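Note that this complex is displayed minus one protein chain, with the remaining chains in position.
Up next is chain A:
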Amino acid sequence: MSFEMKVPAVGESITEVTIASWMKSEGDFVEQDEIICELESDKATFELAAETSGKLSIVAQEGDTLPIGAVICKIEASVGEPVAEAVGADASVVEDAAPVAAAPAEGPKATGEVVEMNVPTVGESITEVTIATWSKEDGEFVEADELLCEIESDKATFELMSEHSGIVRIVAQEGDTVEVGQLICKIEVMEGGAPAAPQAEAQASAAPTSVNGDANYATGHASPAAKKILDEKGIDASQVQGSGVNGRITKEDALKAEKQAPAPAPAKTAAKSEAPAPVAAPSGDREVSREKMSSMRRTIAKRLVSVKNETAMLTTFNEVDMKPIMDIRKKYKDMFKEKYEVGLGFMSFFTKAVTVALQEWPAVNAQIDGNEILYSNFCDVSIAVSTPKGLVVPVIRNAEKLSFNGVESEIIRLAKRARDGKLSIDEMMGGTFTITNGGVFGSMLSTPIINAPQSAILGMHNIVERPVAINGQVEIRPIMYVALSYDHRIIDGRESVSFLKRVKELLEDPTRLLLGV
């Protein structure tokens, strides 16, 4: 069968075209859609594609000018080999493609719903938190109520649970500081259990032309400025999670990126004329590692400095003969333990003694609020507890009303929660006075810093046997030095010194605690 190719209508005002060049020669085999010649009009150049496959027989030669509709060439459709070959090739392509298209056989089904997980409100005064660790990786499947990530504020660490089952799409990275209410991650909600092979999900979503969201060929591509910054930091782009469109690495991402393992910086000496004098290189393994300050540590630092700068803080000291308490403990600790299932420690004596003294010297229990002084008729005693992440100060509420065992069991409960990182903000807010025990680490004497906005803090220290003069005799007694740091703006020397002396009296003669004298 012979097919005639004619000059196509190429534009409104064009009535004739010139054959610019033939791509094929007379008698050549041409494929359908293959360019066979170029046509030129006064406005543009066009390519003419074969409308069918077959043997070419040229009618119009190069340079010929033809009106629209004139025959350019004929194509003799042949049943020749090239056609068969082409079909064969196509078929194999289709076969290759088939497995890719196959849908995952079973497992959860995407519902199409995407839930956004935001930073929850964790406490009154907390406006931002830091993502401490992700328990799930980006693209991983998470069950409802399963742990998603740990969040750190300056006051505590929280766990964020997933509200739905589905695929996690992480937005805020570990170490990022995010504001309350800000997006942390998205969950592509799914029905059914965890997928057998989590990989299947990622592959299924490879839509080539989607602009937003999913990973594609450009994921992890660093912008020109970002690339320079990463190169200078010696960080490979593959280690950075891009926050730009399709995961592109933005300048901000690069600025925030941190090197994972500290390696010696590639030294490219700046070409300055003043070359540094050679210094004998220290030998041995010397490594400096750099870590981001946690938001808790940053806040602690900020607060401590502001307390030092904004209060008139000073410290008064005294010493406590611990023999009477130690005798009582020796005598009653087994009984106490048996009855209350908590040990009889020093903390209950100190807490009780402090509450009595606080009620006698209300200024020590007070705090400054602007131009006013707040006096509390209760004693909420903050107890400093050291945890791996830093110091936390949970509060024993109404300590003045608690019995010895009540204080002891409350301390145990709070200390355990502190070490597990489970303290709530409420449990740490609102103390009126703080007790800190540096003695557990062996401190002889130190000056604690006030736990703002409180006005005073009692520092306990180690108990050391010292020779003391008692009734004109030198005796060896277990002695503890105690320190009271206080804000001189509202606590006078008379009050602070008297308070500490009163604590000393109560501890050296615990019977007075019982009698309230």
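Just so we're on the same page, a residue touches a chain if its C-beta (ideal position, glycine included) is under 8 Å from a C-beta of that chain, and two chains touch if they have at least 3 such contacts; residues count from 1.
In this section, contacts and distances are computed from a predicted model.
Asks: There's a gap in the complex where one chain should be. From "Spermidine/putrescine transport system permease protein", "Thiolase domain-containing protein", "Dihydrolipoyl dehydrogenase" or "Carbohydrate ABC transporter membrane protein 1 (CUT1 family)", what does UniProt name that chain?
Replies: "Dihydrolipoyl dehydrogenase"
Asks: Among A:16, A:33, A:232 or A:334, exactly one should touch the missing chain; which is it?
Replies: Selected residue, touching the omitted chain: A:232.
Asks: Out of A:9, A:144, A:183 or A:218, which is the one that touches the chain we can't see?
Replies: Candidates A:9, A:144, A:183 or A:218; residue touching the omitted chain: A:218.
Asks: Among A:42, A:62, A:145 or A:475, exactly one should touch the missing chain; which is it?
Replies: A:42
Asks: Residues on chain A that touch the omitted chain in the whole complex?
Replies: 40, 42-45, 208-209, 211, 216-218, 221, 223-224, 227-228, 231-232, 244-245, 248, 268-273
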